[in-house]
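All protein chains of the complex are present and in place, except for one that has been dropped.
A, B, C, D, E, F and G are the chain letters, set down in written order, and residue numbers restart from 1 in every chain.
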Amino acid sequence: MKAIEILKSVQNGETTAEEAMLKLRMQPFEELGYATVDHHRQLRTGIAEVIYGEGKTAEQISGIATSMLNNKQSVILITRMSKKIAEAVKKDHPQMTYHELARVGIIGEIPKPDGIGYVVVATGGTTDLPVAEEAALTAEALGNEVVRLYDVGVAGLHRLLAKLDVVMGARCVVAVAGMEGALPSVMGGLVDCPVIAVPVNCGYGASFNGLSALLTMLNSCASGVCVMNIDNGFGGGYLASMINHQ
Amino acid sequence: MKAIEILKSVQNGETTAEEAMLKLRMQPFEELGYATVDHHRQLRTGIAEVIYGEGKTAEQISGIATSMLNNKQSVILITRMSKKIAEAVKKDHPQMTYHELARVGIIGEIPKPDGIGYVVVATGGTTDLPVAEEAALTAEALGNEVVRLYDVGVAGLHRLLAKLDVVMGARCVVAVAGMEGALPSVMGGLVDCPVIAVPVNCGYGASFNGLSALLTMLNSCASGVCVMNIDNGFGGGYLASMINHQ
Amino acid sequence: MKAIEILKSVQNGETTAEEAMLKLRMQPFEELGYATVDHHRQLRTGIAEVIYGEGKTAEQISGIATSMLNNKQSVILITRMSKKIAEAVKKDHPQMTYHELARVGIIGEIPKPDGIGYVVVATGGTTDLPVAEEAALTAEALGNEVVRLYDVGVAGLHRLLAKLDVVMGARCVVAVAGMEGALPSVMGGLVDCPVIAVPVNCGYGASFNGLSALLTMLNSCASGVCVMNIDNGFGGGYLASMINHQ
Amino acid sequence: MKAIEILKSVQNGETTAEEAMLKLRMQPFEELGYATVDHHRQLRTGIAEVIYGEGKTAEQISGIATSMLNNKQSVILITRMSKKIAEAVKKDHPQMTYHELARVGIIGEIPKPDGIGYVVVATGGTTDLPVAEEAALTAEALGNEVVRLYDVGVAGLHRLLAKLDVVMGARCVVAVAGMEGALPSVMGGLVDCPVIAVPVNCGYGASFNGLSALLTMLNSCASGVCVMNIDNGFGGGYLASMINHQ
Amino acid sequence: MKAIEILKSVQNGETTAEEAMLKLRMQPFEELGYATVDHHRQLRTGIAEVIYGEGKTAEQISGIATSMLNNKQSVILITRMSKKIAEAVKKDHPQMTYHELARVGIIGEIPKPDGIGYVVVATGGTTDLPVAEEAALTAEALGNEVVRLYDVGVAGLHRLLAKLDVVMGARCVVAVAGMEGALPSVMGGLVDCPVIAVPVNCGYGASFNGLSALLTMLNSCASGVCVMNIDNGFGGGYLASMINHQ
Amino acid sequence: MKAIEILKSVQNGETTAEEAMLKLRMQPFEELGYATVDHHRQLRTGIAEVIYGEGKTAEQISGIATSMLNNKQSVILITRMSKKIAEAVKKDHPQMTYHELARVGIIGEIPKPDGIGYVVVATGGTTDLPVAEEAALTAEALGNEVVRLYDVGVAGLHRLLAKLDVVMGARCVVAVAGMEGALPSVMGGLVDCPVIAVPVNCGYGASFNGLSALLTMLNSCASGVCVMNIDNGFGGGYLASMINHQ
Amino acid sequence: MKAIEILKSVQNGETTAEEAMLKLRMQPFEELGYATVDHHRQLRTGIAEVIYGEGKTAEQISGIATSMLNNKQSVILITRMSKKIAEAVKKDHPQMTYHELARVGIIGEIPKPDGIGYVVVATGGTTDLPVAEEAALTAEALGNEVVRLYDVGVAGLHRLLAKLDVVMGARCVVAVAGMEGALPSVMGGLVDCPVIAVPVNCGYGASFNGLSALLTMLNSCASGVCVMNIDNGFGGGYLASMINHQ
Partner (left out) sequence: MKAIEILKSVQNGETTAEEAMLKLRMQPFEELGYATVDHHRQLRTGIAEVIYGEGKTAEQISGIATSMLNNKQSVILITRMSKKIAEAVKKDHPQMTYHELARVGIIGEIPKPDGIGYVVVATGGTTDLPVAEEAALTAEALGNEVVRLYDVGVAGLHRLLAKLDVVMGARCVVAVAGMEGALPSVMGGLVDCPVIAVPVNCGYGASFNGLSALLTMLNSCASGVCVMNIDNGFGGGYLASMINHQ
């Protein structure tokens, strides 16, 4: 059964709204061959669609985006897209803006913030910026006001303390850090809102490609801290938006 | 300067409310020798105080609890407390209820739920119950309605699908699972709210004491999933409450 | 003693068939210098010969293939062969077809399926395709009907459930997945046939080059699931064919 | 809808047999509180039900078994059950036989072998016996003839070669080994049937609790070898039975 | 040649002081059978002798101590000694004081502090106390004034900031922490003296027996931080003393 | 409040020197956008500023250096800077000297040694030289006399013993080693001063990118040995300077 | 064919000695049920038989030993046998001597040394003694003169250097060490004979149960060093004897 048929059966009184909602959530999608584009996802999750660019060709990204636009998607976020591929995609989608540091492309206009409060994206150092920008742009594309606090790592505590009021007013904090990864713990002790910890693959030696920061964050003594995969800035921004819109 | 002095100086017009809030958040605490009990934490984080029982003697737990009660704490949650220690603590605090499976003690009355919606705590199997109960009791002690969905692991999908409506109505899901740890991924694809994944140390061999489930959860393809430390049911319940109260 | 001598001694009544079978299985092979080509392997294992292309030069691959063709091998499967090497091999063996995504070359005609049922090759996402195609082509080269179900990962369960009848009719399932690697567990709960789980090296961070998916699969709660090495699509297809031909 | 209703609707011609089969596979189960006993599993997977005893009390095991017997289950296999718990379970189920080495209990009569051929269960050394016996008893409880070949490890090759004819006639081999774990590789080179490799947690030092054997098996150069979790004798026996009954 | 002979040859003018110093450093020791007691170590390293108690019997500890006392050692520190063994050793050496929390015994009087400044020993939480006390007692036995700052972890920053003046006046800091292990990083950013980081095996799950804290400390962004083995409180106190006496 | 205002308030008698020192240490810094340059760090830690070059562009390094020079920094050390980037930086800062082996640039004149003694930097082999030179140049830039002892590894003990007098006269030893990493242990047994162990990522196979040497050093039986991150020559030189200037 | 028949066929001239040797090596053994006792192993490997006691009951050990004695084995070495089990075995085999530290039992007389030179067994510390004694007793039981050099670890180099002449005269060195495990490297640089490195599971924290010492030894810069499994004293003594008897 197609989505329209489901909705008509509600109109006819054959199906209750509740049943229809369940059916809609479980059912419609379209097969393109190389990927199952999920057009009802916006209905299902209430937000813009995302294309995970890693390992996809420019043709694949363009094709998926076109299919989405045809289905009335207004904002499309493309993550993990190299500059070279972005330039190729731009030929088909000239309206796309590309953010090189974050390796993120956005098709469509960034919506006005409609969240309850604002989201803080903080980093320990400057090498954490690409991941932090992926988080910040994701949150912005999903309708959030974002305050960036970069290079406020715990080895120079005064830099963070100087911004204490901004931190404390946030509705959700995304704390991005590599090396020793202690920023989320310190932040979790300062704020009353959820802290989403994103470990970063930077440093060298015993950082073991971000494993050290990941373990630090999982062991945080502060309550209210949860952890994303290493370098998963998108995931951090997405979850922050979810919390800021509930 | 003590808390009362800070507040008086606001009354006198010497300090603005904003400054006072900052001062209060950063300042008062009391030293007991073996632990710094943080009486203004309720002010700071808005919820009940928690005693992490692991490695503490009955005397230490009792002493900290007494100090808290003297400071007007109404609900005290004690986690990771063995039955034997609980019995010793009960002599000083007979009003404590003890939950053996979760190894949790609660002093004071569980408050009426005052969250926005309800929290689902789900498990993959029966061996995940102790961790799930720690999460559920924590959430209840912090004022949340909790719906338990136990033994709905992904190797028998029909069990989870039969509860689809309950899952979809939740404001936050705590998904507790050991072994392959796939429950949070499946749930993250079904719901629109945050899914807090708690890996469990169970199974044998290549489960490597919960490491397998932890890695599975960190690699979840579903958006909106974040991860706690292995066996950290308390952390999952605490964060769920935070999200449900915002 | 050579194979023909063994067989003659059976003819003469000097050796029983059982003894001869044992002798044949243990004995004949030929030395090329850089590899021991095993011409009686077809006799031994009843199927086509395979050349593992990794680390071999075009000359070596061509030479081994020629030796096999001289020994009446009708189908030769070459795995892990780059496009560049394939082009060089094609000069000696123009009848070879090359599948770039799977990095597989096939010399000789794909035989008609003679298995008992069909084999399902399923993937969680689009990045799993190269490994899945290696599995599917291997199974086809060994005489199996293959049904491909790609991009049916557990974070969007409806995609898999929509194909439930196809999955349930399979004689063997090869479930290929990276990231959280939960597909084999879900499939193992749905079908009555063996599920061969193949973890894929994709993703980033805590996927640790496929280790996360490998551990997930080893810890599967579903019965009837067994596991191959990371990225071992060939092994999955080979075993599936073995099971489908018994 | 209940199972009987589904079947009646087939009788009435309202539902086709195929639809009904799908519905039955996805639907009925019963909640006991601590575990979802799955009474239609026999229908679903065609074999006896299994209780995973690890971490369950004697009361829980007894209760689940009683519920199964009430639902006409004829053979119940209980794995990972200590001698002490087995003695307690026996009070409720005196017909249970208990195998101490394998820590396995069986309620009901072992069925006559109805598989196509026989299953070989082989071990590298004597310390692998508990896991091997778990595999062998599981296969027997599921209706398979089992040939045991114990202590035929690769460091004394003549012991294995002396049994070559038995090994070669098997329909499926379960190769159980700890330490260097090389037995499945050697067997995979000798036979034409699937080899299910089960690594064992034994040895010391760099065996790292079975990790060494697990990695050896995953890296096997022999085709047709697949791997189970460390110490998962049950899984090996179950999959062998599945292959032997197709 | 014995030590006295070396010194006499200096007196005679046959050997220069420099040569003699070298000879003395390399030469004398005595064999007891189970351990080579090194009586000139005091000369060599300028401080009291230490007995590492782990795995030694009460008889062995007593014997080594007696041999040391016979060689005019005035202070003997015994680490990693259980209460039970300490009681047995006390029969031979009643003048020994035993510190149960730190599992340390001291024979002889603690010397007056003769270091240049004072040493701060700080911990993140209360579970770090045994390791911290081992460090503090070691430093005291070696002639240092020690200031203890316990339970000042980074998840409650105000507790550490309240002691800022004490921390900043130290000549060396031993920062002891488990879980996320972020204390040394924060301290390294506050002080100008060396910070010796000692990771602690506490916590659970992804703390991996102190590995998480160890990695955090090795990756510290703060300059002037160096790291000891997990739980090596003795090593931290010893090095702190060395720095405080130079 | 700015630094100058703080100092004036001391002049006015409004603030004591002690209070002012604390305020100064916690407060002033400047935001450049991509990095928080910390101009009072010299005041705070008493030594030259360091730019960690890894992952920074030539423009970023030049900009930070210019900002530092404008704030009267006399010596600037730039670590982990490739030759290519160094050449670009030299256009803006022609007075910079570049040390290719160590990948270190120094702007400003190396100060005369003003430490108490000298620092020994020793290596086990020739592949450890880049890390050792980073350590040695750092120490020299911070005002230390450095004695280099290269290629004195423990597999040829006579090379180290021939330099015994130099080693024994040091105030601090930085022992740099890869492979088995045993040099710090041997040195720790020979000297009375702190030994800073720096593991090196060299070798192959089971060296696991320096992990082997790191573990060796953490497990050193010699007292007075502490450990830095793998390849952290800068950290070793910095800490050595701190100890040599106390 | 039995061994005696093979030998008779040589007598008859039907078989050459070379063929018979091969047949004998590959063929005879006897099945006891729980273990395949290999009576021709003495013929095969030229030395006494060994029983690996770990995980075997007293009955099993006694039974195997009796079977060996019946087959004219003159010396039997039993390793990894607890005191309790040894006492039970002694009832059947009162002539057995038991070495508690090494957990080794020996039935039969230790043969006179018939090796070419002597074997040195050296340890880094006193906690390495159980493993070293297992090595030394094994070598003695196999007919070697053994020189023990205990507690000569590299953190006190003078202890080893004092024994230089003994070390340099050895035909083979077994170097047993835990913690940093540097002893084999230092020895490998001093001697011209093979050095067999045996890592020991001792220490704590980052020793990771002997992994640290194992890695150190595998990375040894000294030529002529080979490595055994952690705690494998038997293997070290066995190989040393093999080298000393060639």
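Note that in this section a residue touches a chain if its C-beta (ideal position, glycine included) is under 8 Å from a C-beta of that chain, and two chains touch if they have at least 3 such contacts.
No experiment lies behind these values; they were computed from the predicted model shown.
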Touch as defined at the start, partner being the missing chain; which of F:63, F:143 or F:156 qualifies? F:156
List the chain D residues touching the unshown chain? 124-125, 153-157, 179-182, 185-186, 188-190, 203, 205-208, 211-213, 215-222
If the missing chain were put back, which residues of chain G would it touch? 18, 22, 25, 44-46, 50, 116, 164-165, 168, 171, 190, 192-194, 196, 214, 218-219, 223-230, 234-235, 238-239, 242-243, 246
Residue by residue, what part of chain F touches the chain that was omitted? 126-127, 129, 150-152, 156-159, 161-162, 202, 204-207
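Keep this in mind: only the chains that are shown with their structure count from here on.
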Listed chain pair B-E, F-G or A-B that repeats interface E-G [over half of contact pairs the same by residue number]: B-E
Indicate the whole-number Å distance between the mean C-alpha point of chain B and the mean C-alpha point of chain D. 38
Distance between the CA centroids of chain C and chain E (whole Å) is 60
Where chain A touches two or more other chains at once, by residue number: 25, 156-157, 190, 205-207, 211, 214, 218-220, 229-230
